[in-house]
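Here the complex is missing a single protein chain, while all its other protein chains stay put.
Showing chain A:
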Amino acid sequence: MSNIKYILGSFGDPDEMLHGIEKLQENNIKIHDVYTPMPIHGIEAKLGIKRSRLDMLAFFCGITGTVSAFALIYLTSVVDWRNNIGGKPAFALPDFIPIMFELTILFTAFGLVLSYYASTHLFPGRAPRVMDLRATDDRFIIAVDAQLNAEHSKIDGLLKDAGAIEVKHNERKYISYE
């Protein structure tokens, strides 16, 4: 048994890569992950990735924003510190709407983006876990865990047949760590 950790199939074309995923799956080879320079439609269904629940989260963040804005305005200008502004009613709901709307958007955007960063572990200065440096440029990379799948030459063959430009055997998981 060698000390190869990951086998990477490097494709130059997204359709060939999708074909490569199918080939591997037909042969019951588990795919570790796929790295691409752009979003590929249909790939998450192939890899069995569940639908993101960020949309639901965004909705609840938005509702929180609406309620917070209303609470802030109501508690300050109706309950706590009622001002006589030209004799107009303190509880002037139409006037509250612009701020309620803006805070809805603000809370949705921040809640959504910050949870996205948290759920995909994105934050300033995080060491990039990159398996192939060209995955952000012009290559579509399928990574297979070499320890779990013993038949290395078969994997190589399948990837090559699907159209991989090169197949790499990496002894380190992430080449970006220095």
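Quick notes
Please note the rule applied: a contact is a pair of C-beta atoms (placed from the backbone, for glycine too) under 8 Å apart; a residue touches a chain by one contact, two chains touch by 3 or more; residues count from 1.
Note that contacts and distances are computed from a predicted model.
For the chain that is left out, the UniProt protein name among "Tryptophan synthase beta chain", "Quinol:cytochrome c oxidoreductase quinone-binding subunit 1", "ABC transporter permease" or "Sodium:proton antiporter" is "Quinol:cytochrome c oxidoreductase quinone-binding subunit 1".
Across A:Ser10, A:Thr108 or A:Asn149, the residue that sits in touch with the chain not pictured is A:Thr108. In the full complex, chain A touches the omitted chain through residues 12, 14-15, 18, 33-44, 47, 49, 52, 54-55, 58, 62, 72-73, 76-77, 80-81, 83, 85, 88, 92, 95-96, 98-99, 101-103, 105-106, 108-110, 112-113, 116-117, 119-131, 133-138, 176.
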